[in-house]
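Here's a slice of the assembly, chains where they normally sit.
Going by the order they are written in, the chains are A and B; count residues from 1 in each one.
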Amino acid sequence: MSVDVSPQLLGDLRAELVERHQQLVRYGLVVWTAGNVSARVPGRELFLIKASGVEYERLEPASMVLCDLNGERAEQSGLKASSDTAAHAYVYRAMPEVGGVVHTHSNYACAFAAAGEPVPCVLTGIADEFGGEIPVGPFARVGNDDIGEGIVSTLAGHRSRAVLMQNHGVFTVGANAEAAVKTAVLCEDSAKSVHLARSLGEPLSIASADIDALHDRYRNVYGQQ
Amino acid sequence: MSVDVSPQLLGDLRAELVERHQQLVRYGLVVWTAGNVSARVPGRELFLIKASGVEYERLEPASMVLCDLNGERAEQSGLKASSDTAAHAYVYRAMPEVGGVVHTHSNYACAFAAAGEPVPCVLTGIADEFGGEIPVGPFARVGNDDIGEGIVSTLAGHRSRAVLMQNHGVFTVGANAEAAVKTAVLCEDSAKSVHLARSLGEPLSIASADIDALHDRYRNVYGQQ
């Protein structure tokens, strides 16, 4: 396969992905090697993803493996791509607007995933970021398209860009790797606050008109653009 | 609008606010960009507040936006002020004794906010700092004066300088930014201990005469002045 991409652009993206994995570590979303970030190569049918089983502290730009949208390695590197590569590839094929995907087993989100329960939208921060509940996707085995299909079909029915795959963990998507990491961070933070609220009793609900207004404002007014 | 303030004083206050935001990060009260600190410019109808949507690790003095007490930007900077600016401005207008305001979504406090329950005064440290329960304010949408009014009216009925806004998060006030940050730190720490106590059963209460005595002593004897 011929891979005709600017070496500068690829190098920058590899370096950014190393930093994005370090963010997952700093935010406590991953341990050992259990999570990964990928990024689409802008304008190409390619993406970069973490190599399988490499510890975060040893990651370097060369630890990011270039793959095509079937999840096949698109370079001569000796490293094997993440065992979650098929799921990432499926998302990039099915969702052209997605430029970054994150997978973690962060603890509070996994608690909801093991219980098979969505994270309900009972905090304004959840309305802002997720526009409603963080949904649960189906149980699916790793290694074929089942996980990818489960992610895409679940996201299709929700504003949330995070999905809790049942008995498994979290997948988040975004316009780029940074956006997907941000969503992963806020997913775990939201799951934690709601989990703690559940211990006190049933959390108070937020009216759906308020959820809509908060989400709309957050998307259109928040930030510097 | 003419802004005639000592550049040295403004610069010092901007630099202090960068450091105050780092304290929120170090104490684990905020993730990504979800929280902010502001400080009144002493003797002026102005305050400085974090720019909207800027990550904490990228904050620099120029990331603090000078606003008037209507929450309008009072300088030519290209940065937009925090989306919580209206709430901070309302507090500065209504409470002349307040020199610093902090807003966080810290997890244990948010759990009580989602449950709509105050943090009861069942530890002497809560009596010291808050002089009673940490109260819950009303649910209010972001963007107009509703949040500000809810903060001010709730604080008016309590010794606590922290308020849990229902389904939202924490606002704290103080004589300056340092005092408001301290209250935010102790609010989350108190909420955590009480949450953990609740899991064991109903916490023992403290007699209100003891609460009064503890709070009085803390305000008048503690510290170096």
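The rule is short, and it goes like this: contacts are C-beta pairs under 8 Å (C-beta built on N, C-alpha and C of every residue); 3 or more make two chains touch, one makes a residue touch a chain.
Model, not experiment: these values are computed from the prediction.
The complex is a homo-oligomer: 2 chains are shown here, and the full assembly described by the structure file contains 4 identical copies.
As a working rule, only the chains that are shown with their structure count from here on.
If you average the CA atoms of subunit A and of subunit B, the two centres end up 32 Å from each other. Those residues of subunit A whose C-beta lies close enough to touch subunit B in the complex are 27, 122-125, 182, 185-186, 189, 192-194, 196-197, 199-204, 206, 210, 213-214, 217-218, 221-224. Listed in rising order, the residues of subunit B touching subunit A in the complex are 31-32, 34, 51-54, 79-80, 83, 105, 107-108, 110-117, 139, 141-143, 166-169, 195, 198-199.
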